[in-house]
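Missing here is one protein chain; the remaining ones are kept as they sit in the complex.
On to subunit A.
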Amino acid sequence: MLLRTAWRRAAAAVPVAPGPNSTAPTRGLRLRGTLRALLAATVPAGADLPPWRGDAPEYYTASLFLVDHATQSDVPSATATPPQAESELRPLYMDVQATTPLDPRVLDAMIPYLVNYYGNPHSRTHAYGWESEAAMEHARQQVASLIGADPREIIFTSGATESNNIAIKELESAIQPDTSLVSVMTVNNEIGVKQPIAEIGRICSSRKVYFHTDAAQAVGKIPLDVNDMKIDLMSISGHKIYGPKGVGAIYIRRRPRVRVEALQSGGGQERGMRSGTVPTPLVVGLGAACEVAQQEMEYDHKRISKLAERLTQKIMKSLPDVVMNGDPEHHYPGCINLSFAYVEGESLLMALKDVALSSGSACTSASLEPSYVLRAIGTDEDLAHSSIRFGIGRFTTEEEVDYTVEKCIHHVKRLREMSPLWEMVQDGIDLKSIKWTQH
């Protein structure tokens, strides 16, 4: 029978049920015992999984998280009252290429390692170290299975940027006839185009050239297999796949062996390729994110494709002179880059202030230059300045897409009304034929 989760009632009424994991450490907090009983009664008797898989609920106490200094409410209300958090409105989030929110399943996997099982995974002499190491190796297995690799080929780093640097550093100076390394982004973060990785891999392996790919935007979203695609090095980023920030991984092929040089020297952790204590909570989060991504890939892809179709169709139907940047055939649906002619991109972004959007890559957004990607695909300067990137992710809803579309159409129309270029176009003047005078 399923229990209500009102803490006070539960504390009084719940009989102490025998928990399935009696080997887990008990620390003697009264409330924790109640919580254990409460949640133990809902864990099925057959689920005897090791505690670090997140099934044993003992790691929580209600008191740890009763943080609401502003409102002074003392009990985490899980009753039927409507959630109060949304009384403060924040913009819709449509910028998943920049970063993604944590999936609740990922946070659930991480919390034990932030609160209870806080050992250093490189400590060899006590249980804290052993359990932390076991969690780290389990996470390594989860990452490896997402890309078809062997766990020994995964090195944890602080993110895809560090992974990229490790991959490129030594190989640039390796002695090879012409090229020593080909490095390609699997899915472009600005226009969403998918590169023909399998073909490139085949060519590289036949010419004996190392092939590195930055798969930060692709891992967990499209199927990737390092053996099918003959990838030698791959960079993975945690926070692009609903995992935590500050962690990533690099895949380094073992057969045939790819040699890389370490960027940072120290205690020789991670087979000497990346010294520094491995942050167990973060890598557990990365592993959980990879496992969730593997399970959800098909469902997410179908849904995101549908939403992307909806967004582009609605916008293109209501507005003329909108160009989608990037090859429509080889395209990851969750990243839509549209150029609205005769509208300046920054002013459109400012107008759409209750939707979190971006006009180009977050890592280069500080500069005012138009995106190098758009320039490279041959977009006109003026269209490159008017591009907006819409990001659709696992948690994006249909309402959010509809709201974004509606606001976008409204503001583009409004900005075009104000634009003298638009007026000239309406009057039939060909803008390319105008000779702008120079002062």
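Keep in mind that, in the parts below, contacts are C-beta pairs under 8 Å (C-beta built on N, C-alpha and C of every residue); 3 or more make two chains touch, one makes a residue touch a chain; residues count from 1.
The criterion applied here is as follows: contacts and distances are computed from a predicted model.
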Per UniProt, and picking from "Mitochondrial ribosomal protein S21", "Protein inturned", "LYR motif-containing protein 4 isoform X1" or "CCZ1/INTU/HSP4 first Longin domain-containing protein", the hidden chain is "LYR motif-containing protein 4 isoform X1"
Tell me where the left-out chain touches subunit A, residue by residue.
-> 2, 5, 39, 42-47, 54-55, 57, 60, 62, 65-71, 76, 78, 83-86, 88-91, 93, 101, 104-105, 107-108, 111, 299, 353-354, 394-397
